[in-house]
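Please see the structure below; I have some questions.
A single protein chain has been omitted; all remaining protein chains appear in their positions.
The letters A and B name the chains in turn, as written, and every chain counts its residues from 1.
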Amino acid sequence: MNRRARRRLYGVGRYVLLCLWLVVVIFPLFWSVMTSFKPPYQWFTWPPTWIPDPFTLNNYRVAWFGELLDTRYIASANVQTVFPALVNSVFIAGTSTMLSVVLGMLLAYGVSRYGILSERTLFRLLMLRMIPPIVVAVPVVLYYSTIGLLDSYPGLIIIYVVTTLPYSVWMIKSFIDEIPIEIEQAAELLGASRARTIGDIVFPLVRSGVVATFLFILILTWSEYLMALTLSSTNISTLPVALSKYEGSTEGRLYGWQQALAVGVTVPLIVIGWAIHRHLVRGFSFGMLRR
Amino acid sequence: MARRQGRRFKWFILPVVTVLILFLLVPIIFFQIFFSLHQWTAYIGEWWQAEFVGLEIFADVLGDARFYWALVRSLIFAGASTVLCLVIGFMLAYLMREPFRGRGFFYLLFITPMLVVPLAIGYNYEMLLVQKGPFNQLLSWITGQEIQVSWFAEAVPAFLSIIFIEVWNWTPFVFILMLAGLSGMPKEPIEAARVLGASPLQIFFQIQLPLLRPVIVLALILRFLEALGEYPKVWSLTRGGPGSYTETMPVYLYITSWEHFNISKGAAVSYLVLLIVAAIVYLCIRILLREKRALETLYRPSA
Partner (left out) sequence: MAEIRLVKLRKEFKGTVAVREMDLEIREGEFLVLVGPSGCGKTTTLRMIAGLEEPTSGEILIDGRTANDLEPGQRNLGMVFQNLALFPHKIVFENIAFGLRVKKVPSDEVRARVEQVARTMHITHLLAKLPAQCSGGEAQRVALARTLVTNPSAFLLDEPLSNLDAMLRKEMRAEIDALHSRLSKTFIYVTHDQEEAMTLADRIVVMRGGVMEQIGTPLEIYHEPANQFVASFFGSPAMNLLGGEVRQKAGRPAFLFDGGLVPLEQLGKVQEGPATLGIRPEAVRLDGVVNGYHGHVALVEPLGKETLVYLNYGAERLLVAVASPGLQVAEGMRVEFDFRGERFYLFDSEGRRLGRGD
């Protein structure tokens, strides 16, 4: 078989394999979106309803503007809309990501240019994140309730900052490492102060990487569930927690509303992820890739 | 000059971060130790009034078969899902290492599962895997037979399904890492190998794979450790069921602390788990450092 034919065969084989996984990836997402448009009687049928007929936007209306079922808490019939959760999510995720990235930038610059932390310490920092959150959940709850941080914004934000800091440091460090230090030395020889060098030269060059890091960490903080659940009750409650309210409902399976909420919560993240996809490859090296 | 600036910078930023981390870390460890040594049931008084019981609680935990099972399940869960993530993620990255028509499209879709809220993934699959659900229907169409697997009511299918959703969720992460590794690899040595007569398989095993080892090790370590602590997906899909067949360690811990309200036992368990994880992490740091050193000798001359 000649080379061109062999190459074409490989190309076809590649498409086949990739499409196989594509189906695996898309199928659940497809089903979720479809369900969010189904009228209630089509939520749980046999045979299952693949395409809603008729399409309805009612689920979205209920999930996002109607009242959220709250049957998890026996004590109070606490019914609320999802709106506070949305505001909380935006605020908490936004603030903690911002802080994490700012601290991460400072640390990353220090490590990259001044070597303020040893390699070993950097890896230890990365491993800090690897502690399963569940393991510290109980102590944190008790600790916070003692010092009054339970069910408060700062409490959750601090947790998020500390747990995402390793990622932000590592990612931003890899972007800073890409810039040859000679550029900074040239600026300094031309008389620029440190601050000006960093602000005028280094920062514009890493800006896209920093934005990508910010958005990636935003995804992490936005979708976090366990800490948000255990550390909040009435005051702060993020979207994932709101989503879980549909779970143990005594009214049976409320798939439509649940999926409408889930889709709404997830779509922003997908948009963000797609926007930064080019930078993820660059940021995820953790020092293990040749530069 | 750089050194002096470095030191100023260091004293400026490091204390902030260290204080932040210690602010959380120290009390947490304190509380954990305290509660594993003091029996406390939530309703009876404040926590500092708890009764000191020495190592009784630890003995209780270490004698509880359920604890060991939870650990074992976690290890199997993390191990299996990590290996699968690696195999699939690597294959995808390998197929996509060179540009071709539609590559961007595939890439965007392949990274999407990582972006979906994990909790939502659990709920999503709960819908799909219901016995009279779309997944079984799909299987029936493909195989031509009536498939009515009860994914939740039986032990093995339930365990397989939590592994599957973990793989579905996190393969993109490994995929991106592998892609980064493959695209960062120098092209000329591979061309030289081709001219020297190496087959694609030989090139793969003798050149590409060895050069990718650091990234692969990194991916394995990161994924394995995170999978050990995975909670939202397992909880929302099976709640540890049926019975306790999918009760991985985080689920076991959650149930112990929040459903049985046995705070002390939960503290003891989490303390033990923390020790185990710390040991694994210590090993991993050494491995990662060693890989990084090895990588550096390849590309930076030491002569």
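Following the convention adopted for this analysis, a contact is a pair of C-beta atoms (placed from the backbone, for glycine too) under 8 Å apart; a residue touches a chain by one contact, two chains touch by 3 or more.
Everything numeric in this text was worked out from a predicted model, so none of it was measured.
Mapped onto chain A, the interface with the missing chain covers residues 2-4. Even with one chain removed from view, chain B keeps its contact list with that chain: residues 186, 188-189, 191-199, 202, 206-207, 210-211, 297-303.
The rule is short, and it goes like this: only the chains that are shown with their structure count from here on.
Interface of chain B with chain A (complex): residues 2-3, 5-7, 9-10, 13-14, 16-17, 20-21, 23-24, 27-32, 35, 47, 88, 91-92, 95-96, 100, 106-121, 123-125, 127-128, 130, 132-134, 137-138, 168, 173, 176-177, 179-181, 183-186, 214-215, 217-218, 222, 225-226, 228-232, 236, 249-250, 253-254, 257-258, 263, 266-267, 270, 273-274, 277, 281, 284-285, 288-289, 291-292, 295, 298-299. The touching residues of chain A, counted against chain B in their complex, run 11, 14, 17-18, 21-22, 24-29, 31-32, 35, 44, 46-48, 50, 103, 106-107, 109-110, 113-117, 119-120, 123-124, 126-128, 130-140, 142-143, 146, 158-159, 161-162, 165, 194, 219, 222-223, 225-226, 230, 239-240, 243-244, 246-247, 253, 255, 258-259, 262, 265-266, 269-270, 272-274, 277, 280-282, 284-291.
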